[in-house]
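As you look at this complex, bear in mind that one protein chain is not there, while each of the others sits in place.
Showing chain A:
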Amino acid sequence: MKILVGVKRVIDYNVQVRVRSDNSDVDLSNTKMAMNPFCEIAVEEAIRLKEKGIATEIIAISIGPKGAQEQLRTALALGVDRAIHVQSEEQVDSLDVARVMASIVEEEKPGLVILGKQAIDSDNNQTGQMLAALTGMGQGTFASELEVGDEQVTVIREVDGGHQTLSLRLPAVITTDLRLNEPRHARLPDIMKAKKKPIDARALEDMGIERTPYLTLERVETPAQRQGGVKVGSVGELVDKLKNEAKVIS
């Protein structure tokens, strides 16, 4: 079974984002970038399925700026077999990303698509669900455990009240939650070898995708910063403040 995984280049999760002074967007110049943590989990899961003999080939796809090839190289070093980079220097909305992926699904016919449940930059949590709709596949979002069979996949999902187990007909789209696995790090020899693995680079304009015209980013602001308060010296003082100053308990 072929597995398609999504890889997004995003701000490193340890870095606090800056807003541009003209409030037009965030400022990512000279910012440390990395693979979206949920995509790392997707890549790891695909590799584990290959190690178990379930997956035969893993293809990673990234839609984004030229720099996204760095993250694709990381994916290749981790064990992905080949990569597709659809280049766009502009922001691409989730629906358009899903449309590009749907055309790659059409081309590659994977048995399973594994994506991160959300990217930590836009925090949208949409692409997997949209891709599933566009390709007519079932969806197992927020997955914390997968069991892949011949014709179906059993997915344990993290939902608000606990866990839900679903059975989906293959091919299907899975989106990863945090507890699905703990991603490994790439080893140096594999990083060297990954330089020789193929990246199929294409331009978004050449994909024949109808772009969604509807969304406009009007403004980006830094949220009101919360002011730190006071340190209290004892539990007694804390209880007193909560009762008499904040009046939040009686």
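Operating definition for what follows: contacts are C-beta pairs under 8 Å (C-beta built on N, C-alpha and C of every residue); 3 or more make two chains touch, one makes a residue touch a chain; residues count from 1.
The criterion applied here is as follows: contacts and distances are computed from a predicted model.
K.L.:
Tell me the UniProt name of the left-out chain, picking from "proton-translocating NAD(P)(+) transhydrogenase", "Electron transfer flavoprotein subunit alpha/FixB family protein", "Thiamine biosynthesis protein ThiS" or "Putrescine transport system permease protein".
P.N.:
"Electron transfer flavoprotein subunit alpha/FixB family protein"
K.L.:
Write the list of chain A residues that the hidden chain touches.
P.N.:
Its contact residues with the unshown chain are 11, 13, 16-17, 19, 26, 38, 93-95, 98, 117-118, 120-134, 136-142, 144, 154, 157-169, 172, 177-179, 212, 214-223, 226, 228-232, 234-236, 238-239, 241-242, 246, 248-249.
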